[in-house]
Structure formats: C-alpha cells, structure tokens
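Only one protein chain is missing from this complex, and each of the others stays in its spot.
Take a look at chain A:
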Amino acid sequence: MVPIADPLSFAEVLRRHRHAARLTLEQLAEASGVSARSLSNMERGRSRGPQHRTVTALADALALDESARRQLVELARDGRLRDHWTRPTGLCALPRSVGDFTGRAPELAWTNDLVHADASPGVAGVGLITGPAGLGKTTFAVRAAHALRPDFPDGVFFLDLFGMSPHPVAAGEALALLLRALGVEDRDMPGDVPDRASLYRSLLEGKRVLVVLDNAASEEQIRPLLPGGSHGRVLITSRRLLAGLEGVRRLSLGPLPLAEATELLTGIVGDRSASDGERALTQLAQVSGGLPLALRIIGNRLVSRPGWSAAELVARLANEERRLEQLSAGDLKIANAFGMSYEQLAGSARQLFRRLALVPGRDFDAALAAVAGGISAEDAWDALDELVDLGLLQDGASGRYRFHDLVRLFARDRLQAEDAAAERDALIETVASWLLRMATTTAGRWFEPAYRCPAGPDADLTELSSPEQADRWLRVNVDNWLGALRHAASSGLHSAILDCAESMNWFSDRWMHAPHWYEVFTLGAEAAAVLGDPARQAKQLNMLAWVHLVPRDDLETTLRYTAQAIDLATRSGATVQIALAHHHAGGALRRLGRLDEAIAAETQAAGIHKANGDMDRYCQCLGALGTCLRDAGRHTEALEQYLDLLALLNDDRSGVTPSVAVFTRPIALARVGECLGLLGRRAEAIITLTEATGLMEQVQLPVLQARSLETLAALLAEEGRTGESRHAYARAAEVYEDVGDTAEGDRCRDLAAASP
C-alpha cells in the first residue's frame, strides 16, 4: 500500500497560487479586497477556515480555473470543519465585534456611564438593552463589551440565553455554563440552582468582571445570574423590559439615525457605493427603517447579486411596502428585506432555507442541514454558503449555522405557504428519525460497555470516530436530539425512545449536570411501560433514581424510584437492576441518616453483584458499605470493609477492571486512613493518608485530595507535628484554589494560620 501523503493545507495552496500569479500579498489584497493582514494570517495557517465569500473573492482575483477554485473552496470548508471539532465551546467567550460596526455613540456613552457609576452595595451595575428584533441589540452589546474590556481585568463573559426560542436556557444551565467558564469542573458542579448561584457569587466576589447576558427570556432566568457585590457589571439584552428586575438601568435601543444607517449600508456595499450613488443608498437606508438587520440583508443582497442597482431595489421595496402598509412597521421592513434575498436564491437553496426552519434545535451543522433538505452534504455546503453570503443564516466559525429569530419565522412562513402539509410532516419524521439514530447508535453507544465503538451504523448517518467526537456531537446537538425525542414521544415511537434513553446510560454520567436527564429517562420509562417490558422499565427508573440522588440531591424522590425499580425488576428477574436499585437506595438512606437500612441495602446489593461476578460494582458497594458503617460509629467494622476492598483492588486476578482499580485504590486507602484515625491509631493513619493523597494527585482527584489533606492535617496537629500540619492545610488550600473554589481555599488558609 502506498502511504497517503499529507494533504496540502489551505495555507500552502493559497501561497502557491499567489506565487504562480506573481502577486505580492499587497497586490493580492488590492485585487481581492481582502486585507493583507488577513491574507498573511491565512498563508501562515493562523486562519485555516476563512469564510466562503472571502475564498471566492481570492479565487476571482487569482483567476483560478474551475478545479483549482473548487479545491480552494473545499480546503477552506475543511478548515472551518476542523475548527468545529477542536475549538473549545461553552466557555462563554465574547464573540468578535463586527468590523463595520457603525454609529451608536450615545448608546456606547450610556454603557460607559453605567459601568463607571458607583453601584450601591449589594446591587451590581446592571444595564438592560431592550427593543424589538432586528435593531442590533446583540451586536451593540458585543461592541460595548469590547470597548469596556480594559475596565474588566478579571474577564468578560458572554452567554446567549436564547430568550425567544421555545426552550430558553434555564437558569441552572446558564449558571453551569458560567461556572464552567470560571474553571469549575463538572464533577464539582453543585446540583441545584441556589448552590450554583452561591458558588457563582463567591467566585465573582471582589472580581472586576463584565457578564453579557444576551437575549434574556425572563426575570427568573436572569436573577440568579446577577453576581451582586460592587465590582461586577452586567449587560443584558432582551426584547422584554423585564420589569420585575430591581436595580437595573434600562435603555431602549432605537433604530439607527438615517445618516448612520446610510453609512453602514455604504460600508457593506463597498466599491459599489460609487456606482449606486449616495442618493439611492440613502433612500434604501430609509426604507430599511434604520434597522441594522434589514440593512445588512439588503447590503449583502446588493453585493452578492450585482444584477440589480440600489435604485431598482428602492423601487421594489417601496412598492412592496405600499402593498402591505397596514401590516406593521419594523417587522415588515425586515420581511421585505428577507424577501428580496429569498427570491434571488436558486430553487434548491430556497427549498433548503425553508426546510431548515424544521430543525428542532437552536443551530445545526451541514450534515443535519443535508438531512433536512434531502440533499447531499456537498449540495448542502453550497447552499449554506450562499445563505450565509446573503445574510440569511449566521455562520459560527465553528461550522455550525443558525437563524436570526426573525429569519427563522420568515422561513417557517415560506414553508407553510410553499410546501404541502404531507411533505412537511414527512420531513419532520425524517429529521427526527435521523437525529434519534445519530444520538443512539453513533453517539450515545460509544459510552456503553456493551457496544463501545459502534459497529455498522446506518449508511445515512455521520460517522463519529472517537468518544470525544461522540461526546461533542451529543453536547452541541442536545436540543436537536432532545427535540427529536419529544417528537418521537408525541408520535408514539416507543422503541426508538427507549433505545435512545438506554444509550445515554453511561454518557449521562459524563455530563451529569445537564438539565435534561430527568426528561430523557422519564420518556424512556414511559416508553418501556407502554412496551410492557418491566426489566427495561426498571433500568430507566434506576436512571431516574440516579438523577435525583446525584445531580439533584433529592433523596426522598430517589427512594420512591428505587422502590418502583425493585418491584419491577423482581417481577422480571432482572437481578442487576435489583442490585443497582438497592445501591441507589443505600446512598439516599445513608444521607438521610437511616444507617441501619442503608447498611442492609448496600449488603444486599453487594451480595447480588458478587454472585453475578460483577466485581466493579461489587467494589463500589463495599466502599459504600464501609462509609455507612463509619457514619454509624462502627469504626472497626468499617476498617475491615475498606481493607477487604483494598485487598481486592490490589489483586490483579480479582476481576476488577484495571482502570477502575486505579481510581478506586486511593479512595479506599484514604478511607482506611480515616478509620485508623478514628480508632486512635494516628501514626498508621498519617502514613496511610500521606500515601493516599499522593495517589490522588497522580490520578487527578483534586477535591477528594484536598479533603484527605485536611484530615491528615488535623491528625498531624493532634500528634503535635504542627509544622507538617500547617503544610498540609496550605497544600489543601492550593488544591482547592486550583479548581477555583476560593471559599474552601480561604477556609484552609485560615486553618493553616490558626494551627499553633
């Protein structure tokens, strides 16, 4: 076999074409209208996936033939797609500001005032930018945040709350995203909204940060996201006034004044402005009502489709407006702008545009677009490029596309008008089926031990070649596949729902604080009930017990689910599910202080797992049993349990999965140390805990490591080894601080200082 050479990169191909054309960077910049700096970034591989319009401008300037042009376009797409897999998301980074931002000087002064005004204690300086759709609220807030960045050395965070979507981001989810951006790991994420909000406030205490909360839905959504304190500032955008929020300054954003609207339009059309003439552009700005969204769409329409002059467009828009005058003011101007671009699309792009309104989630990639359009991925790329060029779709640099809310409404409207109901229904089924099969067979099952690398998925599905890709697909598409799951529930597709819920069994543990597991497993349990399969229903009920035990911390509800699960699993002889239910119940009972019942439950679970030969779960139950005994004050018995567990973990023929043993061993060792300490055997305890904390550092269990260091420090102090004790407290503080938990860090520093 001949080894395949590394394919050429976009950067190299571009440079070769430029050299072949004997152009300098400056000359190519001049000929293409792309800045020399951008070109240099592309040729050095710093910008690997430039936008489609940029690439076609370069191809034109280089006079490339059809195949060379095709190659360049495809390499740029690959670059955008690669970004898609590697770029970190969810870190609440402020988007780039648009290069041709125009006007809004008094509004920028207003935000500047807001930031610098003395906030009264307890009330952060919070500004709300409000106004109807299409006014450029988001663009303005992003611009303002960039301008204010130097005032916020501790960071500027941006979060889209999807206020106008049917499923806006819930407060808890928004907090999780912000906390992630602040460095909190998933495993340290508090379970409920009040705890997350208090961690959020404590992390931001005394920090100079600016938080931009874009497209807010409601007061309830926003309230927990206000940091309080006197240093943080918040900018909110919303179509609503959110009258229930106290201590907020509100600015009603208006349309752009005519002069600025004309300036923006002139900037967008670039060189064309000379031929179109100032007068026509001013008129065009006027019929756009000073709405930046309409101005952009009209401007892009002029640039991308040079057939019509600005004057002709003015006449068309004015006519249209007269015809529909009684309808509305702002929305109409925008719908007209959309209409002008829509009519210019090729039939296939027009069809794709309409059908994309059926995508259930907030955004989509080219693969999903191809499914919705019923076309090849290649054709989808072409049509998406065209839609982005015209401003009808927004293109994240990450290879995902989304509608502006108003454009989606327009697309939906066209779909209703132009496509038959039966066709629409069939399309909804196709999209939902594809999403469910993606989530179940190619993504979710990556994490299921019974499947691992999913073999032979349906030919129409996108291949995901690693657990990382599967993980990412499930996260970025969550509202898509969840939408498909809801659709399946409403159409009675019980088997597909249950398969999908079951495929999330292990993945849910990787993403335990995602807000939708309750819904997923409830749909799964209902589907299993309808299908008359008690064993699979028990499994879903156990998942619901887990949801309430771990992420939600609702112990009574956990016990209700485990009771149902035990009942159903017993009837169907599903011993694994019986044991899992006992184990979840044991966890809840222990935390409720019902220790005898907890010990009984864990003992039962351990017995079943051992009989089944499931050593990993058996170890889990032994550990839990030890904890129950310790809590009950039965320290000697607890020590025995932990020593038994440790012996199993150290025996490589015990049947315990090696990777599980590696993580469980330091925990077991720390528990042995704690029990020794409780039994007064301090010297042995100190040796054991020292070893345990070292192992925890190796396998990266920082929170457990910090807790064990505290235990160790207390024991050292009791032994009179004060220097070592102080050192251990200080080390615990460092570990807490490394994971961003400054409150715990401070507490340990105080303990270090207080030790004699």
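What we mean here is this: a residue touches a chain if its C-beta (ideal position, glycine included) is under 8 Å from a C-beta of that chain, and two chains touch if they have at least 3 such contacts; residues count from 1.
Everything that follows uses one rule, which is that contacts and distances are computed from a predicted model.
> If you look up the hidden chain in UniProt, what protein name do you find among "Alpha/beta hydrolase", "Phenylacetate-CoA oxygenase subunit PaaC", "ABC transporter permease subunit" or "Cell division protein FtsX"?
"Alpha/beta hydrolase"
> Which of A:Ala117, A:Leu258, A:Ala274 or A:Ala346 touches the chain that is not shown?
A:Leu258
> With the missing chain put back, one of A:Pro132, A:Gly155, A:Pro457 or A:Gly740 would touch it. Which one?
A:Pro132
> Touch as defined at the start, partner being the missing chain; which of A:Ala63, A:Leu241 or A:Ala274 qualifies?
Missing-chain contact among the listed residues: A:Leu241.
> Out of A:Arg208, A:Arg250 or A:Arg747, point to the residue that touches the absent chain in the complete complex.
Result: among the candidates, A:Arg250 touches the missing chain.
> Can you list where chain A touches the absent chain?
With respect to the unshown chain, the touching residues of chain A are 106-107, 110, 130-132, 241, 243, 249-255, 257-258, 328-330.
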